[in-house]
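Removed: one protein chain of the complex. Kept in place: all other protein chains.
By written order: A and B. Residues from 1 in each chain.
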Amino acid sequence: MKVAINALHNAQGADPGTGAPRAAVRRPPLSQRWRGSRNLLPALLFLGLFFFAPLIGLLLRGVLEPVPGLGNYEQLFANSAYARVLFNTFSVAGLVTVISMLLGFPLAWAITLVPRGWGRWLLNIVLLSMWTSLLARTYSWLVLLQGSGVINKLLMALGIIDAPLEMVHNLTGVVIGMSYIMIPFIVLPLQATMQAIDPMVLQAGSICGASPWTNFWKVFIPLCRSGLFSGALMVFVMSLGYYVTPALLGGAQNMMLPEFIIQQVQSFLNWGLASAAAALLVVITLVLFYLYLKLQPESPVGNAR
Amino acid sequence: MSAVIKEAAHGKTLVTLRNLNKHYGDFAAVDNISLDIQDGEFLTFLGSSGSGKSTTLSMLAGFETPSSGEILVEGRSLVNVPPHKRDIGMVFQRYSLFPHLSVRDNIAFPLAIRKLGSAEIAKRVDAMLKLVQLETFAHRRPAQLSGGQQQRVAIARALVYEPRILLMDEPLGALDKKLREDLQDELRQLHRRLGITIVYVTHDQEEAMRLSQRIAIFSHGKIVGLGSGYDLYQNPPNAFVASFLGNSNFLRVTASSHGAAAFEGQSLAIRLTSGLAADQDALIMVRPEKALALSTEQATREPLPAGWNEVNAKVGEVLFLGESQTCQVVTAGGTEMTVKALSAAGMPMQPGDTVKVRWVVADACVYTEWAESDLSKAAGAH
Partner (left out) sequence: MLLSPNAMGRPLRTGLYLTTGIIAAFLLLPVVFIVLLSFGSSQWLVFPPPGWTFKWYDQFFSNPEWMDAALASLKVAVLTTFAAVALGLPTAFALVRGRFPGRELLYGLFTMPMIVPLVIIAVAVYALFLKLGYTGTLFAFVVSHVIVALPFTIISIINSLKLFDQSIEDAAVICGASRLQAIVKVTFPAIRPGMIAGGLFAFLVSWDEVVLSVMMASPDLQTLPVKMWTTLRQDLSPVIAVASTLLIGLSILVMFIASALRRRNETNA
């Protein structure tokens, strides 16, 4: 808490310069250039110490342990079991992105169509599911999907299947559970994009001769594109790094990268290999996130004034 | 552009609105409107917001379905035709260009929908770009254009597929005054060249006057006046139109005999009016610029000519407005009047002076029926 109190103190002490541009004019150019940056120190210090330093330390272990070199990476790509992990990770993330997008699109559309009343309730459902404990939801799916679970019983009662389907402890369970969890992350950005579309533009499309079908594909979808892209990218990135859901709904046979990393650390104490895998995941994540930022129209810290 | 130019066949009815209604619950946004729109004419729907003009336009475009009534184009009903099959052009209030398409692709959109060949599309789009003078902006996105340029793209997009009817919903409302006047002139020329039928919606009466051949004045979901701007202004069909268009002086009178009425105990000559019985209350309307204010000396120098009326009044305020001057006066009975004259004519009055206000009997309209709310400005909305 000492760090925190310092932070608050700094916030108050450093502000005359940042608040009043007139007062700052007479300052020397260098401090002018870094005006207001002192307030960043507490958080920078905190993250530097507890986030960036350990992160860099971890990534270094990938090339230093057990012996310096790229041996860990070689292993990661050469060993077919490890390559299988990479393949699982990407295919599950891809599948989850597509499914959650297909399910999220109509939801976002309906919320945009009916902003009050029902739409408000739909949005609340999305938010509720997003903020409900991840563990609780995953546990719920575990019980729902198990061999003697409600879904299998229902499908058998309807005569669709004769024997229970295996939907947990394999990738099916992982895909169902993760798609479910990712829907809100598609709906929210997509809904914001749709909300910003001028409905008159669609009227214009229709008076220009576009049938509802043509209007949908040639005007509506292109206008939703930025929301679709950023939502999908976000979901894909998040899916690559998810641990809890795959660990509980997935099986020991078909691991994904995050489980693999934990397993290497906890069970095999193989920090070198785990770090190499972690570095791979970090690099992929950051590259995709950079793309995501490129798609954002405006700067997050841009000034409203 | 010769393909678009058609002979304006005046006098032929293109669109008929018959007993058109639009209700939202108990509220009648459009209340039993019937109207014939001539082929090739420039018709303006004029009214304040909420008067039903935009709803009527939306029904023409197909975005609103009438609660009852018919919309006929050359005798064919449009009511059940969806907007994309109506072949009507429309220019929207906020332009509503496709933000993801370039200027060229925006204009080409309706043609691509109609599956025209790419050479034909290119030819027609080029012609349109030339027409609206945006050749050099063809590859820009709408967001990179000024408001006036965006509006020209919207017009080009609406005209490129050669619709017979062009609807315009307050298309110039978002632009500043100077630009608006320039575009009004362009629009009028465009209409003259293309001979297309234009239905234009605005709340700006000067714009309506400047642009249109006929004006339909909307109030409370009804058309309360229809005709050329000149007729509507000079001979308003009712007190509402008189007060809505321009400025007006209303005098409450009681008819005494044929062609005469009592105003504040004084006898005035009035136009012969059918349906006006003796002792019936009536209203006479004089436009401020049709009235003259004379000082007492002037009045003794110039005796009242035949066919003129005269009332005594006291000057309240004289305002100099540049090209014209106005003088507010109050009669002995408390009726307020405004007299307007060109500055060049001079109006040498001071507040407090006694004046005589004169007007030609034939210039004053007589109304036998009116609602009190008609006499105040901006009463058109619900």
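Note that in this section a residue touches a chain if its C-beta (ideal position, glycine included) is under 8 Å from a C-beta of that chain, and two chains touch if they have at least 3 such contacts.
Note that the coordinates shown come from a computational prediction; the quantities given were computed from them, not determined experimentally.
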| item | value |
| --- | --- |
| Candidates A:55, A:156 or A:192 - the one touching the absent chain | A:55 |
| Contacting the left-out chain in the complete assembly, out of A:70, A:83 or A:143 | A:143 |
| Residue numbers in chain A that touch the chain omitted from display | 1, 3-5, 7-8, 10-16, 18-20, 32-40, 42-44, 46-47, 50-51, 53-55, 57-58, 61, 103, 106-107, 109-110, 112-114, 122, 125-129, 131-137, 139-144, 146, 148-150, 153, 180, 183, 194, 197, 199, 202-203, 205-206, 212, 215-216, 219-220, 237, 240-244, 248, 258, 261-262, 265, 271, 274, 278, 281-282, 285-286, 289, 293, 299-301, 303-305 |
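We adopt the following convention: only the chains that are shown with their structure count from here on.
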| item | value |
| --- | --- |
| Gap in Å, rounded to a whole number, between the CA centres of chain B and chain A | 56 |
| Interfacial residue positions of chain B with respect to chain A in the complex | 61-63, 82-90, 92-94, 96-100, 109-110, 113-114, 154, 157-158, 161 |
| Partner chain B, residues of chain A touching it in the complex | 198, 200-201, 203-212, 214-215, 218-219, 222-223, 225 |
